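Encoded as C-alpha cells, here's the structure I'll be asking about.
Every protein chain of the complex appears in place save one, which is left out.
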Amino acid sequence: MKYFLYWGCSLEASGSNYLESIRPVSKILGLEFEEIDDWNCCGASISYIGANDLSIKVLNARNLALAEAQGGYDIVAPCSSCYIQMVKVNHEIQENEDLKAKINAVLKEGGLNYTGSIRVRHLLDVLYHDVGPEKIRSHVKKPLRGIKVAGYVGCQTVRPYGEYDSVERPISHDAILQALGAEAVPFPKKMRCCGSGIFLTEMGYCMNLVKDILEDALNHGAEIISTVCPMCAMNLEAYQHRINKVLGTNFDVPVVYLTQLMAVAFGLDMKVDAALDRNYIPPEVVLKKAIGH
Amino acid sequence: MSKKVGVYICKGCGIGDSLDIEKLAGLPEEEYSIDTVKIHEAFCTKEGVDLIKDDIANGVNAVVIAACSPRVNYDVFDFGVDKIVERVNLREQVAWSHAPKDEDTQMLAEDNLRMGIVKANASEPPVPFKAEEDYSGKLLVVGGGLAGMTAALEAAKAGYEVILVEKEAKLGGFLNKCKQRVTFPYKELTPTGIEDMAAEVSANPNIKVYTSAKVDEISGGPCLFNLKISQNGTQITEKVGSIIQATGWVPYDAKKLPHLGYGRFKDVVTNVEFEEMAKEGKIRRPSDGGEVKTALFIQCAGSRDPEHLPYCSSVCCLVSLKQATYLKEQDPEAVSYILYKDMRTIAQAEDFYRKAQRDGNIFIRGSVEAVGDEGGKLYVAGYDELLGEKIKIEGIDLVVLAVGMVPASKPEAVPKIKAPEGAPGADSEGMIEVAADSGFFANRTLNLLYRQGPELPTLRYGFPDSHFICFPYETRRTGIYTAGCIRRPMESYQAEEDAVGAAMKAIQCIELTMRGMAVHPRAGDMSYPEFFMQRCTQCKRCTEECPFGAINEDEKANPLPQPTRCRRCGVCMGACPERIISFKNYSVPMIGDMIKAIHVPEEDEGKPRVVALICENDAYPALDMAGIKRMSWSPYIRFIPVRCLGSVNLVWIADSLSRGIDGIILLGCRHGDDYQCHFIKGSELANVRLSKVAETLQRLALESDRVRYVEIGIADYHKLPGILDDFMKVIENVGPNPYKGW
Amino acid sequence: MADPKKKGKAEGPVSYDPSFSKEVFEKVDYGEKIKMCMQCGVCAASCPLSMVMDYSPRKIFALIRAGKRSEVLSSKAIMLCTSCYSCKVRCPRKVPVVDVMHGLANYALKQGYVPREETALFGREFWKQILRLGRIDEKDLPRRYFFSKGIIPGIKKSMELADMGIVLMLHKRMKLLPERSVKGIKELRKMLEKASAMGNGGA
Partner (left out) sequence: MGDGKITQTILVVGGGISGLTAALEAAEAGHEVIIVEKNPYLGGKVTQLYQYFPKLCPPNCGLEINFKRIRSNPRIRFFTMAQLAGVSGSPGDFEVQIKISPRYVNERCTCCGECAKVCETEIPNPFNFGLDKIKAAYLPHEFAFPMRYVIDPSIVGTEEGKRVAEACSYGAIDLGMKEETLTLKAGTIIWAAGWEPYEASKIEYYGFGVYPNVINNIMMERLASPVGPTGGKILRPSDKKEAKRVAFVQCAGSRDENHLAYCSSICCLASLKQANYLMETSPEAAATIFFIDIRAMDRLEDFYTMIKANDRIRFIKSKIAMITEDEATHDLLVEGENTQTGEQVRERFDLVVLATGMAPNKVPEWLLPYVGLDEYGFVINNGSNKGVFGAGCVRRPSDVATSVQDSTAAALKAIQTIVRR
C-alpha cells in the first residue's frame, strides 16, 4: 500500500528518533512511503501570529496540490500538528467551493492547482486501520510483556473530526500497544494537552500541564510513555528535569514513540532501527525488563 | 325486573386453600335462599364460563362471581348489558392478603359474599337516557381565530355541521394583525395564511358562520344546547350538541409597565404594536417616523413577574425573534438587541433561535433597571448576567416590550356576588369576591343559563383549562371544551393542534350523548341519576354541589336535572339528605343494605368491625395491588367501593354505627390545589361532609375517632396496610361500639 | 484563578457598542462564527489553560458582543490557546473556538496590541523563517527567537536553555547542517504575499 509520508520539520531534528523508527517498521508492515517532492512547512499551530488564516491554508494547499500532482496517494502525517493543520485545511477546501476557488487563485501564482482529491491521515490511523493490531501482532518477535505503558494520544492526534477514532475516548493507540504485548494502563489524561506550540513561550503555564499528564500516567502505574507526535514527545520528555527543578517533582520517565516500541517488539536493532539511543531519558532499562538481554 | 341470582364461587388462585369453600357455598342458600350456587377450580376458564352461561340459559340474570378482582377478567365475565354481574373479591382482598384457613378470613369472605348478593339483588340493568326533544349533532365554535377556524374546519372534514360565532366583522382573530408567522418547521418566517383559511371556512357547506355576532344565551346540555345568537341587532336561535370555546387572548396591558418606559416614551411599543406597524408596511419610530437602526426587545415584559403575570407566556421569545427578523429584512444594517431571562424556544423551534443568531441579532441575558431617553434616543440600563456587569445600551430608536398573553376569559377585576349570611371576607355592602373556579368569575362569553354560573370555571390566572395532566380537555361543564390560547399561552402551531383535539372531544361528546352514555371519565356508562321529587325539600345541596353544574333549579328551588350534562359521579346522591337520588345500579339504599348485610359479632367475641368506603378509581386498585404484593391487613375491615367519595351519603355512616359497626374509614383521592379526584370536587366534598358528621356522632353519643378520612393515591398501596392497621388500633382504644346487637 | 471581573470593570455601566462585533465578524478570521455562540460555557471548562486566562473563551465572546474592543484585543486569553481543539469538538453550536482565538490573536497583533510578548516574538520569527526557507530549522529558530529582543537577553535565554540544546545535539536530535530552503521558495513567497494581501475575515 502506497502513501505519501509528510514527516514535517520536526522529524528531521527533534523528532528524528520518530522518523528513524518509522522507516524500518513500515518496511516490515509493507507500508510504502514516498516523500512529497519539495514539501513545505504546514505552518504548525503557531503561525497564525505572523500570518492570516488564508496564508496558512495556502501553505497546506501547496503540499496538497503537490501531492495530487505527484500521484494523489493518501498523505500520512506522523506529527499531530502537521496532521491537524493539513486535515483541517483539506476538509474546509472540500466543503467550501468558494474557499477552494480563492485558494486556487492563489496557488496559480505558483502554477499549482488543487481539486480536493487527497485524503489526509495520521500515522496512527494507518497503523490501526490499514495495518491493524492483528497484523502488527503477527510481526511481534519480542513481546513487550509486563511493561506498563501509558499510551499518550495527545489532543491534536484525533481531532477535530474524529475521522478514525473517538475525539474523547480513543482506543487505537492502546490497541496497538496491546498488540505489542505491552500493558496499556488506563490513563484519563491521555487526551490532555501538553502545551504543544506555545510550550517554549508559555513554559510557566505549560510545565503544569505536562506535570499533570506525567503524574496521571505514573499514578496509573506507567513505567514508560508512548507518543505519536514529536511535539508531545518533546514536551513530555525534554523538560522533565526542568520541571523537577521548578515544580519540585522528580520525574524521570522515559518517553518513546509508538514506532520505537514497535521496532523493539519486532525484534529490530535497538539502536539502528529503534533509535533508542536518541532518547533523552534512556528507555532501554524498562524495555530490557521485558525482552531480556 | 324479576331477579334470578346465581352465585359462583371460584377455588382458583389459592382461594380454595385459604377458605372453607363448602361452608361458604352454603351461605347463599341459608341466608338468601339462592339455590343456584356453583363451585369451580377456575371460573375464568372456558369450562367455568360455560357453567355460568348454562345457568343464564336457564334463567339466571344476576350473576355473583366470588373470585378475583373486577379489575381482571372483565371481558371473560361479560354476559351482556341486560345481565347483572357482581364481582366479589375473594382473591386479592381475601386469599392473597389474609391468613389461610382462619376463622376471621372466612368471616371476611362471607361478608364480602353477602354484600355482593345484596348488591346484585338491589341493582337493575341501566336504561340509557333519552330526552323527549330532538338531539342536535352540530358543533358550536365560539371565536373565529386560528384555533376556532381550525376546530370548525376539522370537524367539518369529519362530516359534522358547525356553527361558528365571531365577534368581529372579519374572521381571523389575532393573526389578522400579523405580518407573518413562525411555525413548524421553524426555519424561516411563513405567511400567516389566515385569509385563505377564512375563505375556506366561509366556503365550507358544513360551516355556518356568524360574524359581528355574539352568544346571548345557552341553555340545555349536550345534544340539547339551545342558543340565542345576536348579530347586528337581530337574534337567531340555533341548537347544537357540543361547544368549543376558542375566544383567545388579549395582550397584557403595557400601561402597567411604566418602569419599562411604556406611556412615558413614544418609542417604547408593545410587540403587538410592533407587529401592526410591520404589517402596515414600514417599521419606524412612532415619535418622529424616523428610521429604526437600533431596536431593543425586552422579554418577559410583565410575564414571569409576580407583580404582573407570574406565568410564562410561552410565545414571546419566538415572537421577538420573528420581529427582529422583520427589522433585518427591512434594513440589513439595523441592529436588534434581545434582552432575555431564559431563551425559551422549545422542541424544533430551537432552529429559529439559531436563525436569529445567524442573522446577527445580539442576545443579552439579564434584567432591565431603567428605560430613559437622551438626545432623542432611548437607552436601557440593566444588568448583563453573562458579562457580570451593569450595562447601558444607548442610541436605541425603538424599544419593544414583549408583553405576554392574558386569557380573554380573565376579568379586569374579580367580580363580586352577594355574600351568604356571615360569610368571611364579605365587604361593607355584603358583597364577596367570587372564586376563580366558580362559574361566575370569567368574562361573559357563553352566557350559560346554569345554576352554577354563566361561564366555564377557571384555574389560577383565569384560564378555563383542565387541571388534569392525563385528560387536558376535561372542563367542568360537560360538552363544552376550550381550544387555543384561552386554555394556556401557546404558539400558533400548538393552538392549531389543540383545536383539532378539542374538535375530537366535542364530536365524541355528541356521539356518546346520542347513545345515552356518559362522557369522560365514566364514558359509556348508561346509568344516570333519577330524582324522586315528591320527597325533595328544596335544600339545594345537589344543585350547589354538583361539580359539573349539571343540575339547574326552578324558582321554587326544585332541582332540574339535565341528564346529558351529568358525569354519573353520584355527588348529588351523596349530598341529598332525603336520599331521593338514585341510579339503577347504584343507590343509597343499596349501599345501606350492603352495610346491613355485614355480620357484626357480639362484643364479647372481641372481633371489631370496620366499614371502609373507598374510591373505586384509586383506592380500590391500590388495595388490589397490596394484595397482589401479598401484603396483609386487619381482617376486620369490610371494603365497599364507591364511584367517588363524593357519592358517600352520611346516612351510611349513621346506618353503620347504629348497627354496631365500630368504625368507618373513607379512602379517597388527594384534594386541594393539586387534586386528583376524577370528579374534581368529590373527595373534597366528602371531607367537608364528614366534618359535619360530628353531630351525628354526638347524637349517638359516640367518639369522633370512630370515623376517619384518609387521602391515598393509587401508587401508595405500600402504605395501605399501615394506614388500616393504624386505624384499627384507634378503634381498639375507643372500644366496642355500644350499639352492637341492638 | 483569574478574577473574571478584574478587567474592564470601569466605573459606571458598560455601554454596548455593536461596531466592534461587526468589526470582528468582518475582519477576524472565523470571526463571524461567534454569532452562533449561546454562552453555554462548555469551551471555558474544556480549555486546559482557561484557569490562567483573564477571560474564558466564552467571556471573550460576551465581551465582543458588548463591544469591549480593548479588553478583548489586549486579553492574554486570545494568545494562550494551545490549539488542543477540546472546545471546538464540544461546542454545541459548532463554533470553531480555536480558529476564532487564532484569528483574534492575529488581528490584535495587527492592531498593535501585544497580549503575550514572548509568543508574539516566537510566532513572528517562526513565520519569518517560513517566508525565508519554506520550512522550520529547529536549531536556528530558537536562536533567532532568543535574540529577537537584543543580544543581552538573547544570551541570557540561550544560556538558560543551553542544556537542552546540547542534550538534543548529543542525542542526534538536532540537524547540524543549516536547513536549505524549499526549491519553490520564490513561488511560495509570491503565493503567501497574495494570500496575506487578500486579508482576514471570511472562512
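Order of writing sets the chain letters: A, B and C. Residues in each chain are counted from 1.
The rule we apply is simple: contacts are C-beta pairs under 8 Å (C-beta built on N, C-alpha and C of every residue); 3 or more make two chains touch, one makes a residue touch a chain.
A quick note: this is a predicted structure, and the numbers were derived from the prediction, not measured.
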Neighbouring displayed chains - absent chain, whole complex: A, B, C
Candidates B:38, B:328, B:390 or B:629 - the one touching the absent chain: B:629
Full-complex contact with the absent chain, from B:35, B:133, B:288 or B:342: B:342
Candidates B:12, B:439, B:641 or B:736 - the one touching the absent chain: B:12
Given B:42, B:131 or B:381, the one touching the chain that is not displayed: B:42
Missing-partner contacts on subunit A, residue numbers: 166-169, 188
Subunit C, residues in touch with the chain not shown (by the definition above): 1, 4-5, 38-46, 50-51, 55-56, 58-59, 89-90, 92-94
Touch list for subunit B against the chain that is not drawn: 12-14, 41-42, 44-45, 68, 71-72, 74-75, 154-155, 157-159, 184-185, 304, 310-314, 342-351, 354, 385-386, 388, 459-461, 463, 468-473, 488-490, 494, 497-498, 500-501, 503-505, 507-508, 511-512, 515, 519-521, 523-525, 617-618, 621, 625, 628-629, 669-670, 674, 676, 678, 713-718
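The rule we apply is simple: only the chains that are shown with their structure count from here on.
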Graph class of chain-chain contacts, one of line, ring, star, complete, other: line
Dominant interface by contact count, named by its two chains: A-C
Inter-chain centre distance, subunit B versus subunit C - centres from mean C-alpha coordinates, in Å: 63
For subunit A paired with subunit C, centre-to-centre distance based on mean C-alpha positions, whole Å: 22
Overlap residues in subunit C, where contacts from two or more other chains coincide: none
For subunit B, residues contacting two or more additional chains: none
Residue numbers on subunit C that touch subunit A, as the complex places them: 29-30, 48-49, 52, 79-86, 88-89, 96, 98-99, 102-103, 105-106, 109, 116, 118-124, 126-128, 130, 134-139, 142, 145, 164, 167-168, 171-175, 182-184, 187-188, 190-192, 194-196, 198-200, 202-203
Partner subunit B, residues of subunit C touching it in the complex: 4-5, 8-9, 12-16, 18, 21, 25, 35-39, 58-59, 62-63, 65-66, 93
Subunit B residues within the subunit C interface of the complex: 294, 335, 337, 343, 353-354, 357-358, 360, 362-365, 381, 384, 386-394
